[in-house]
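Submitted below is the structure of interest, expressed as structure tokens.
All protein chains but one are shown at their positions in the complex.
Read from first to last, the chains carry the letters A and B; within each, the first residue is number 1.
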Amino acid sequence: MTRPTGRFPVTAVIGAAILALMLALALLAPVITTGKPLQTDLEGALRGPTAGHPFGQDRLGRDIFAQVAYGTRASLLIAISVVTLTVIAGVAAGAAAGYLGGAVDVVVMRVVDIFLAFPGILLAIALAGVLGPNLGNLVIALSMMGWVGYARLMRAQLLSLREREYVTAARAVGAGPWRIVGRHILPNALSPVIVQATFSAAGVIIAESSLSFLGLGPQNVPTWGGLLAQGAAYLLYAPHIAFFPGLFIMLTVLAFNLVGDALRDSLDPKSRQ
Amino acid sequence: MTGLGRRLLLLIPTVLGVLTLVFFLVHLIPGDPVELMLGETASRADLGQLRADLGLDRPLSEQYARFLGGLVRGDLGRSFYYRKPVLAVIGGALPATALLAAAAMAVAVLVALPLGILAAIRRDRLPDRLALFGSLVGVSMPNFWLGPMLIILFSFRLGWLPVSGREGAASLVLPALTLGTALSAILVRMTRASMLDVLGEDYLRTARAKGVRPVTVIARHALRNALLPVVTIIGLQFGALLSGAVITENVFAWPGVGTLLIQAITARDYPLVQGCVLVIALCYVVVNFLTDSLYALIDPRVRT
Partner (left out) sequence: MRLPRLLLLSVAVCTLLGAACSGDKPADPGTLVVGLEANPTNLDPRLATGAAAVRILPLLFNSLLRLDPAGEPTPELALSWETPSPTTYVFHLRRGVRFHDGRELTSADVRYSYDWMREPGNHSPNQGALAVVAAIETPDAQTVRFVLKEPFASFLQNLTLGIVPAHRGEAQDFVDAPVGSGPFRWGEWRPGERLVLLAFDDAWEGRPHLDRVVFRIVANETTRLLETRRGRIDLLWNNIPPYAAPFLREAPQLAVTTRPGITYQYLGFNLQDATLKEPLVRRAIAHAVDRDRIIKALFLGLARPAATLLAPENWAHAGEVASYPHDPALARRLLDQAGYPVRPDGSRFALSYKTSTDRQGIEMADLVSEDLAAVGIRVERRSFEWGTFYGDIKAGNFQLYSLRWVGITDPDTLHYIFHSASVPPAGANRGRYANAEVDRLLDASRSESDPVARRAQLIAAQRLIAADCVYVSLWYPDDIFALARRFEGFEPYPGGQYTSLKQVRAAR
């Protein structure tokens, strides 16, 4: 079982390159596209790819390339903020529950179970109804559903690592609980969390698209998910609408995964054999 | 079996928490069930009377207490919209969703376990790459898009399977595939990662060094340990599966609890929303109880 040697595996470089490209696309959207992304052109409604519109046009003749480019901003923003928020919240809650145990554990895990058992779609509709549908509230809704998975995963990791020799050893030499968790347990516990996180970046984009499909996505802003939802509605007449946002979602997921894999390998000493 | 008993007991606060959350959430969403029920010709007095008859004019805390009281007696109330007991309405939809979820789960596990194991054994080679690529495609396709695509391919162009509806085993294939794909994609990755972790362990290297056949190593030693985290993930992802069922049911005209829930939310049918959420939460809790028990069965060390 040999791994590519060197500090940066090839696959991770590819992943990072894709992410860099996406970031560039997001930043340079106004430069590389002409006109506003939501500018309609009714003559070109549902038209497939042409020289002027390489990705084709949507139901109202809006340029899909421009929407995908601008959509990169919203979609990456949503994905990254939700994943960051959920990982931080989930890891903190899971670590606290797993390490401290006792009442903290019971309470945290009950809350986690409640959120896990709750249909996320209802929470999303409720938040959209009460707070109004916009980007920020979407991030809140998706984060509220997302953190619990990490909490459970983290707690399970802690439970199994807590009793390992090197942890007991650290405790024996008088290391404080936060030092033990931070220095000895976390680095070893993060591997599945990272795998989960790189995947849930995709999950977040898909969840956003499902809400768009239900008409509750972010409004007046192009997003990949929104385009994908529109693509599903016009699948019978214009299959190209869904293709490009779908492709970009896939590439992004791929990139997140490749980077995540590399990150895991470098964090987890065990898998570096 | 004190562990089992304790776990069973712990389900009660979870379900109670879910119900409390849903109760306050539905009452918080804007929109008035009474106005939706009586239409726009109703007078203020009519609206007031219906509100009083449904108990919706009482303070929220009192309604909550009444809701819990009914629950204890096994009474979930009457659906505002169907004007029938909530249990009767949900009873008609539950088997459809249970069947769909079970089939999707089966699809996911049957596809993901072999693929994940194969990918781990043939790490960095063609099967691994294909499995990775497949799972990437799998997580990138939302149900509302994958479902119609499968219909167009298998029902419309090839004519192998029914487009939608619930007639015979054949009509279950596409919905189960649609709903199971995302879970399958996640499980492939998890199985592979978990397998790789286990394959690196000392005892397996020892076994291999002693000349035990690779197939035996995997089947006898690796699989059992590698499956532990996978089982946990299956349980955890079951909630996502049930949420995904809402859209899958829509695409395939599958008359399940997800469809009912959306309808109930639209109509602000509080008792029916609460009932649907209760059923969904119970499904989730039971499945997780089972996977936890399975976990304990596979790994005798686990006794939480």
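Keep this in mind: a contact is a pair of C-beta atoms (placed from the backbone, for glycine too) under 8 Å apart; a residue touches a chain by one contact, two chains touch by 3 or more.
Just so it is clear, the model here is predicted, and its values are computed rather than measured.
Undergrad: From the list B:56, B:71, B:137 or B:173, which touches the chain that is not on show?
TA: Among B:56, B:71, B:137 or B:173, only B:173 touches the chain that is not shown.
Undergrad: Based on the whole complex, identify which of B:38, B:137 or B:298 touches the chain you can't see.
TA: The single option touching the absent chain is B:38.
Undergrad: Which parts of subunit A are in contact with the chain that was left out?
TA: 38, 40, 42, 45-46, 59-61, 125, 128-129, 132-133, 214-216, 219-220, 230, 232-237
Undergrad: Hey, which subunit B residues sit against the chain that's not shown?
TA: Missing-chain contacts on subunit B: residues 29-32, 35-47, 49-50, 53, 81-84, 89, 92-93, 110-111, 114-115, 117-118, 147-148, 151-152, 154-156, 159-166, 168-171, 173, 215, 250-253, 255-256, 259-260, 263, 265-268.
As a convention for this text, only the chains that are shown with their structure count from here on.
Undergrad: For subunit A and subunit B, what's the span in angstrom between their mean Cα positions?
TA: About 20 Å separates the centre of subunit A from that of subunit B.
Undergrad: Any idea which subunit A residues touch subunit B in the complex?
TA: Residue list for subunit A touching subunit B: 1, 110-111, 113-114, 116-123, 125-126, 129-130, 149, 152-153, 156, 159, 191-192, 195, 199, 202-203, 206, 209-210, 213, 225, 228-229, 231-232, 235-236, 242, 246, 249-250, 253-254, 257, 270-271, 273.
Undergrad: Would you tell me which residues of subunit B are touching subunit A in their complex?
TA: Residues 10, 13-15, 17-18, 21-22, 25-26, 28-31, 123, 132, 136-137, 139-145, 148-149, 152, 182, 186, 189-190, 193, 196-197, 199-200, 229, 232, 236, 239-240, 242-243, 246-247, 261-262, 265, 273, 276-277, 280-281, 284-285, 288, 304.
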